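Note that this complex is displayed minus one protein chain, with the remaining chains in position.
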Amino acid sequence: MNENIWVLASADSVAIATTLILAALGALFTERSGVLNLGIEGILLTAAISSFLAADASGSIWLGLLIGSLAGALLAGIHALLSVVLRANQIVAGLALVIFGTGLANFLGKPVEGKTVTTIIHPLSFGALSDIPLVGPIVFGQDIITYASIAIAILSSLYLFRSRPGLELRATGDDPATVDAQGLSVASIRIRYTLFGGLLVGLGGSWLMLAQSAAWHQASTTNGIGWIALALVVFAGWRPLRLIFGAVLFGFTLQLPFTLQAEQITFIPSALMQMLPYLATLVALIALSRPSTRNKLGAPKALGTPFVRDER
Amino acid sequence: MRSPIRIVFEQRNETPKYLSTLVPLISVIAALVAGGLFLLATGYSPIDTYSNMLSDGFTSSRGITDTLGLSTVLICTGISAAFAFQMNLYNIGGEGQLYLGMIGGAWAGLALGDRLPSFVMIPTVLLLGSLAGAVWILIPAYVRSRLGTSEIVTTLLLTYVAASLVDHFVYSPGSFFVTKNSAFPQGRLVPDSASLTAFGDTSLYPTFFLVALLALVLYWVVKRTEFGYRIQVIADSPRAAHYAGINANRTTLSVMLISGALSGLGGAALIVGPFGRLDPGITLLGYGYAGIVIAALARNNFSAIIVSGILFAGLRSGGDKLQISTDTPIHIGVMLQGAILLFALGGEAFRRYRIHAVRAERAAQ
Partner (left out) sequence: MTNTSHEVAKGPHHESGAAPSALSAHSIVKRFPGVLANDSVDFDVLPGEVHTLLGENGAGKSTLAAMLCGLYQPDSGYITRNGERIALSSPRAGLQHGIAMVHQHFRLVERFTVAENVILGSRDLSFRLNRSELENRVSAVAESYGLPIEPGATVGDLSVGQRQRVEIVKALYQGAEILLLDEPTAVLVPAEVEKLFENVHAMTQAGKSIVFISHKLGEVVEISDRVTVLRNGRVTGHVSGRGTTDTKELARLMVGRDIELTTQRASHATGHEVLQIRDLSLNVGGVSVLSDISFNVHAGEMVGIAGVAGNGQRELADTIAGLLSPTSGSVAITGSMSTDRGPIHARELGLAYVPEDRLGMGLVPSMSILDNLLLTRDRHIVVDRASVQPEAVRLIDQFEIKANGPEHIARKLSGGNAQKVLLARELSGGRSATKLLVVCSPTRGLDVGAIETVRALLDDARSAGQAILLISEDLDEVMSLSDRILVLYRGSIVHETPGESAQLATVGAAMAGLSTEGNA
């Protein structure tokens, strides 16, 4: 067996994990405020095509990332409007966002279907460090957004558990009535973090486009990563640090079909190999819901419930 | 003193009946208007696009029967979603269950060959398709009822698995489902005994009436039977169900399995109807996802789903043709679906609450 290809596979796992980390962090912030946004997949797609079009038109990756992130926040804004302001059913609102986002992305992407973006994000160069066997490609072979996503996850953990606004955010997801009684605005906190969450998801989608895919291929650009990100939040117990490890793990299952194909391992048909990441996610979700583990996970108690001040 | 304006949501004691019709209707219109503005902004003609859509979907007699034909599968996925949604079970994997219905139905048709008469074959194909849809939701349903695993993500993940399964059955060499020695992979047609004849030169099949009848039967089941009573109790308050000795686990399992079977039936209806074979193109059409929108628009009311299903079929059958008749991408149809649902959800607030703006300081003299 070719050892080199497995090192590359591990490096790929870390790379794919970037989108998962950013998308899952976005979902995590949203959910910590008590809002369930199932629309991640739609947001990823819309952000991806927006970043493609922006980068393609301007020739600037950074503008692409910015426009993609803003598109993510914009779509999340629709969710915030519906679920926080208008108190709609958050589950259905999220699904509507997936459908809307998918249609929108495919509509915008129609003229550039199959086209490659002219400028893409390249891995950073660490000189000799990248040549270290094993460690080199995995640790020093990534691009700036990958390093940034890990940094963002670490900062998020500090923010969530060691800062005043983090305390308020966690309280809002757990017990909005208490936050309200403290004179903080539940609605404003929820809207802010839903938007911020959308921004992160948008960044993840843009990176996926500009660094991973480089070409627009309709829905197969994201291939359900948004849903895996949602499962990842559960897997990580709503904690940013655990999320990094989970993302690498899920990233591994996502790239495995390609590696096996490259390795010419064909005793499992490739179409069936494509199922692997989804089945692995499914198994993880089921394993986590055993009563003994569920309580320890610590889902925000008010997740998915609109807050209405108790008018008698 | 400044007088900021506050938006006040006042819960309605009694929801006026007309609002239940008006809100979805306005949602559709608002989505079309918003979509039109979007088309205009992206350089398309909204009037041409919509008139094409409508004339195809609703005005010509050919368009109308096509609409009814397409609505068959949409009503299936609609009642499938609604049946689960009404008990707060969010089966959003109707899409995957639909694929399995096709696989199951096609398998039955191909395996039994031309040996049995139509009146045995057709029900068998439909039954096996439904069964396959139910099997596809079995694991999410079981872990939901036993362990409380949220069915939302699990049912959806299985849709991706189902899509790969369809690909596998169509593209793997020597598959049972494809024509041997064919130049390019293509599903094998089921025998004539497993195919229904469309009315005249249309794409309207008798399955439409079967499915419409099924929607009405489900309506009756929920409103009038013990099973429906249990569903209503559990949907509203699981603790009251426990108190009354109603086994929520078993009901949850049954409801989800039935929901999966209904989507599967939709897939099987495509086998006996227009498709006649396992067609990988199904994974691009999104009929299962549309069911979610249709159910939500009808607020999970089964008889209303017949109406919203036909309405959506009109948008779709027009939209599916758009690509041919104009250069407007097909995806505007999907986008409109999403937009309609978004507007309907927003409109729901106006149905439930009396919303008005007040000046915060009005009170002070």
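As written, the chain order gives the labels A and B, with residue 1 at the start of each chain.
Keep this in mind: a residue touches a chain if its C-beta (ideal position, glycine included) is under 8 Å from a C-beta of that chain, and two chains touch if they have at least 3 such contacts.
It should be emphasised that the depicted structure is a prediction, and the values quoted were computed from it without experimental measurement.
Novice: Using the touch definition up top, pick the residue from A:Asn4, A:Ser60, A:Thr118 or A:Thr178 that touches the left-out chain.
Specialist: Only one listed residue reaches the unshown chain, and that is A:Thr178.
Novice: Using the touch definition from the top, which of B:Leu98, B:Val178, B:Leu196 or B:Val233 touches the missing chain?
Specialist: With B:Leu98, B:Val178, B:Leu196 or B:Val233 as choices, the missing chain is touched by B:Val233.
Novice: Which parts of subunit A face the unshown chain closely enough to count as touching?
Specialist: Residues in contact with the chain left out: 162-165, 167-168, 170-171, 174-175, 177-185, 298, 301, 309, 311-312.
Novice: Need a quick check: the contact residues on subunit B for the chain that isn't drawn.
Specialist: Given the touch definition above, subunit B has residues 1, 10-11, 13, 224-226, 228-229, 232-233, 236-237, 239-240, 242-245, 360-361, 363-365 touching the missing chain.
Keep in mind that, in the parts below, only the chains that are shown with their structure count from here on.
Novice: Which stretch or stretches of subunit B touch subunit A in the complex?
Specialist: Touch list, subunit B to subunit A: 9, 11, 42, 90, 92, 139, 143, 147-150, 152-154, 156-158, 160-161, 164-165, 167-168, 171-172, 286, 289, 292-293, 296, 329, 331-339, 341-342, 345-346, 348-349, 352-353.
Novice: Please name which positions on subunit A make contact with subunit B in the complex.
Specialist: Touch residues, subunit A against subunit B: 38, 42, 78, 81-82, 86-89, 91-93, 95-104, 106-108, 110, 223-224, 227-228, 230-231, 234, 269, 271-272, 274-275, 278-279, 281-282, 285-286, 289-291, 294, 308, 311.
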